[in-house]
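Sharing a structure below in structure tokens format, with a few things to ask.
Note that one protein chain is taken out, while the other chains of the complex remain in position.
So, subunit A:
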Amino acid sequence: MNCPEEVSFNVKDGFLDAALRGFRRGLISAQEYRNLGQCDSLDDLKLQLVNNHCNTDFESEFLNETASLHTSTFFANCSNKLVDDFNRIRYQASEPVSTFLNFLTHGHMIDNVILVISGKNHELDLKVLLDKCHPLGLFDSISSLTVPSTMNDLYRLVLADSPLSPYFGECTSDINLDELNLEFMRSKLYKEWNQEMLAIAYLKEFLAFCYKLDGGTSALMRNILYFEADRRAINITMNSSGIDLSPDSRCLVLSKYGTLYTRGQFELAQFEVPERIRAAMRKDPTFCSMSTSLIVYSEDFIERILCEQEMKFCDTTFQEQFNYATFYGCLKRREQEIRNIVWVAECISQGQKHKVNDGIVLNM
């Protein structure tokens, strides 16, 4: 088992790895986005997408669509296609790729669980909620999430059997911090708090799994997951900016690893003015270049810069061969592509075509 990856990787995973490169070629390029932006109506956009010049990924999906077009149709069609492709890859995968791919869906599962639970608290219809869930993150018992009434029952009855049980297990055991919990509850951050704790547990497990894999995978995934943790830290800081929380309790929500953890997280936790976040980011080489481009401070802008950075990371996975990070990179690129298409569709349907280029994130 100790032979170099170059020699042994392709025996099991060469086919899937190469298949992903094909997907990457199918991604819509900057030029093609410009062409898409020229469309006058959603019907035009659909034709353009079906057209061979663009990504043929959508072809079969769109031809069946006869009803009037909404932006949500674009989202639904594209994500269905993504889920199809993902599952096709997953069914052919053997260990440890299949576990790796399962990890990729867990992030969406967590989001879905939080969505359903918080939707239930606001007494929304289950069917509406399930429609809103990301299709990659659906699992068998998700519809029974609304049955239990307490967090303990929820874990015991529903989540213990789901793939998410390890993360919840870690979270619920961690919650002996009742006062803190209350503080978050009062501050209306309860949803974010849960989601954040889960996501951190998830990233931790994922990282531990990646460390067990070969050198190339763990090195690349370490960078990516550290960045993901940092991104969450920045996001939660921005979301909680208007809320009165002590820096200490804020630190607890932030992940305990990542490049910002050692260097700038405390500044981040004390974040009150926009300057602070920049100061925290400047301490880390990855974020340093970004913080200098943060001339205009706004949440959207930071969001966009972080997104671009993530796409850069995803692209580097394609520069290397014989590792599993490509699977992660490919999935994220496809998800971003869907967001881009939805943005274009949104711009067209609202008649704001001049904004098309503002929302598209890509890095070729």
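We take it that contacts are C-beta pairs under 8 Å (C-beta built on N, C-alpha and C of every residue); 3 or more make two chains touch, one makes a residue touch a chain; residues count from 1.
We take it that contacts and distances are computed from a predicted model.
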As a check of understanding, state which of "COMM domain-containing protein", "Small ribosomal subunit protein mS29", "H+-or Na+-translocating f-type, v-type and A-type ATPase superfamily" or "Trafficking protein particle complex subunit" is the UniProt name of the chain not shown.
"H+-or Na+-translocating f-type, v-type and A-type ATPase superfamily"
Going by the touch rule given at the top, which residues of subunit A touch the chain that is not shown?
6-7, 10-11, 14-26, 318, 321
